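Only a single protein chain was left out; the remaining protein chains are all shown in position.
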Amino acid sequence: MTAAGAAGQPLLQVSDLHVEIASRRGIVHAVDGISLEVPAGEAVGLVGESGSGKSMTLKAILGVLPPEAKVTAGSVVLNGTDLVQLSGSQLNKIRGPDIAMIFQEPMSALNPVMRVGAQIAEAPQVHLGMNRRQAADRALELMRRVGIPDPERRFRSFPHEFSGGMRQRVMIAIALSCEPALILCDEPTTALDVTIQDQILRLLHRLCRESGTSLVFVTHDLPVVAQICQQLAVMYAGQIVEQGTVQEVLTRPCHPYTLGLVRSAPDVDHPRASLEAIPGSPPSLISPPDGCRFHPRCKFAEEDCTVTPPPLRLIDAGHSTACLHYERCLDDLQAEGAGR
Amino acid sequence: MSASSAVAADVRQAPKPGPMLEATDLSVSFELGSAMVARMRHQEHLLHAVDGVDLTIERGEAMALVGESGSGKSTLARALTGLERPDRGEIKLDGKVLAPRRSRADQRKVQMVFQDPYSSLNPRMTVGSMLHELLRVHHVVPNREVESYTAELLGLVGLSEEAVHAYPRQFSGGQRQRVAIARALALRPELLVADEPVSALDVSVQATILNLLQDLRRELGLTLLLISHNLAVVRHLCDRTAVMYLGRIIEVAPTETLFAQPRHPYTAGLLAAIPRMTFEAEDDAPAVQGDMPSPLRVPTGCRFRTRCPIAQPICETEDPALTTAASDPAHSAACHFAFAAVPPPRHPVDVAAAEDVSVDALDEGVAP
Partner (left out) sequence: MSAISITPAAGAPQAGTAERAQPRRAHWYRQPALMTGLVLLAIILFMVIAAPLLTSYNPDTQNLNDTLAGISSQHWLGTDQEGRDIFSRLLYGGRVDLQVAFLAVLFPFTLGTILGSVAGYFGGWVDIVIMRLVDIVVAFPFFVLIIALVFVLGPGERSIYIAITLVGWVSYARIIRGEILIAKRQEYVLAAQSGGLSNLRIMRRHLLPNVITQAIIYAMSDIVQDILAIVTLSYLGLGIQPPTPDWGTMISDGQNFLTTHWQLTTIPGLAVVVTGLALSLIGDGLADLLRPGQA
């Protein structure tokens, strides 16, 4: 089943999603009203640090939230169906053929006592009704596609016999096995070495281009997003604070948090004298700050930032920000550029 | 006199001749299971995590040790810190050969900051008691000055005095790393070894710790050995860089030279593999193909040949040593064609032929 969105309609539309977690100290607003559109055939990056809510968002989309978390508002519409409203068994029919997920730790996401070939062949048997022979052929073909060498021999191997990069390829093969229109990626390369990360990113990029699959790619690593995504949404404290094309957002960040992220990572090609750190720590999600959640750490914060939470608004074609004073980011960038 | 000048004065090193640290033909191996069983199964049972390393660290410089998992960099760092026993080779500190079982005085001289801020501090000790203990056991300062010295140490890393009474669980990851740095500095070491000090932290917090390390270097004239897989961090912080692959150092050079003109194909691939914020369409060919071979089955000849785009027949039979060019003695690389005027033509890498046995079980972050 390939991307079947009606002309102009995005494949996935998340609207005002809220996820709450019940904890002993109160209700944690892990995801607090985010809206996201994933066009067919495009990769959307979801960037944020720990506690930003990006992983929860993915899990909410797929319906695999931990038991203490639940979606309290909003909708997740995939090909016209609101996934939030579906029951468990209805969701099971969708997982695999329509939407799949790859995880950060392949060792824990793969069944250690099941042979790799069997794991890849499982979904086609269940969802596509293939018999064992057909599913095995499909698995072999997928293993070739994802670049696992010597697939006939590797088919009968167990996950622990593979390296980290190879396991990630196995996970990608499983995700692709029923040709879903959308794949959710939860930091799939964070645990990998640089050279292997490079291989996996290029592989994903090629596969999605070839089959027109959309991606939602969650990471904390900005350059990784630049490699693989066309669109980018930056999350902070459960909300999206900036959204736009990858190029726009990373070269002309219009939110102080994005600016801080860009500036705090050392650039391998352009070493700076010193890195700009973002002071403070992420806020409590049980009782977040009033007004803009970033204001306690923001160097551009003004009086009005502490009063009302600023909405995400369009400032340019396809570029939105939740900062009331975004022009100061642009001024700051200009000053830096002039100073060089 | 500034508040931290006591500590600064202690840590700053008096100029001495010669390199601070010299490791020669260093090897660290681990036994996997019983030797007898391995022999019966015709398997290798010794894992050579570090396999013949020569390394020199000059006083006052910031040296980087770069590599991916399985390269042996963490094991080498621990061997230099005295936490692993080398089974071959020697380590000289200030010209004096260190015994495999270091004396307390020698142990003090090399201190380490560990990667995981959540397991490198004893959860049941307050920051203060941890620092007091170190200061007292080594008689770093007279007993009556221990408390004020502790406060100075904490101030040096940007923590307030109240931290003394706090337990590690009350701190964030970045703050814990500050505590870890304070602990490492408490004994007035000559060499600070930082093993991936920021990898476990959020990106925005990494910057504070990196800035701190940079400031400490400047303020205290600290000699630093930084272990990292992140080349951007290395370029930002270090004067010289050594690249490790499968237990060997395969290239050493001043950082800028390494980045501008890598001489070893692995280094070149590593640099090319770093994701960058470029937005042009890239081609699908990855910078480095294949997986790192298992350290139990190191390829004959040059270790990198199974993934090398310029491998030639000689690479299978002869293991290249670290050589330098006459034009740049500071830059050495272990490749037969490192300084060739015309390198061999590139060819596709046969990925299927390369071993890709799991490396994870041999992760040198967790020595077996």
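Going by the order they are written in, the chains are A and B; count residues from 1 in each one.
Quick note on the criterion: a residue touches a chain if its C-beta (ideal position, glycine included) is under 8 Å from a C-beta of that chain, and two chains touch if they have at least 3 such contacts.
All of these numbers come straight from a predicted model, not from anything done at the bench.
Among B:Ala23, B:Ile91 or B:Leu187, single out the residue that touches the unshown chain.
If we include the chain that is not displayed, B:Leu187 is the one touching it.
Could you tell me which of B:Leu21, B:Met63, B:Leu93 or B:Val205 touches the chain that is not displayed?
B:Val205
Have a look at B:Gly72, B:Gly128, B:Gly174 or B:Pro262 and name the one touching the chain we're not showing.
B:Gly174
Among B:Thr24, B:Thr56, B:Gln107 or B:Gln312, which residue is in touch with the absent chain?
Once the missing chain is taken into account, the touching residue is B:Gln107.
Quick one: which of B:Val50, B:Met63 or B:Leu159 touches the chain that's been left out?
Touches the omitted chain: B:Leu159.
Given that one chain is not shown, which residue among A:Ser157, A:Gln230 or A:Ser284 touches it?
A:Ser284
Give me the chain B residues in contact with the hidden chain, please.
2-5, 8, 78, 81-83, 104, 107-108, 110-112, 114-116, 118-125, 133-134, 137-138, 155-160, 162-163, 166, 169-175, 178, 180, 183, 187, 201-202, 205, 208, 211-212, 215-216, 219, 366
The criterion applied here is as follows: only the chains that are shown with their structure count from here on.
Where on chain B is chain A touching in the complex?
By the definition above, chain B touches chain A via 68-69, 172, 174, 202-208, 210-211, 214, 229-233, 235-236, 259, 269-279, 282, 284-289, 291-292, 351-352, 354, 356-361.
Give the list of chain A residues in touch with chain B in this complex.
Going through chain A, the ones touching chain B are 49-50, 107, 147, 149-150, 160-166, 193-199, 201-203, 205-206, 220-224, 226-227, 246-247, 250, 260-261, 263-269, 271-272, 274-278, 281.
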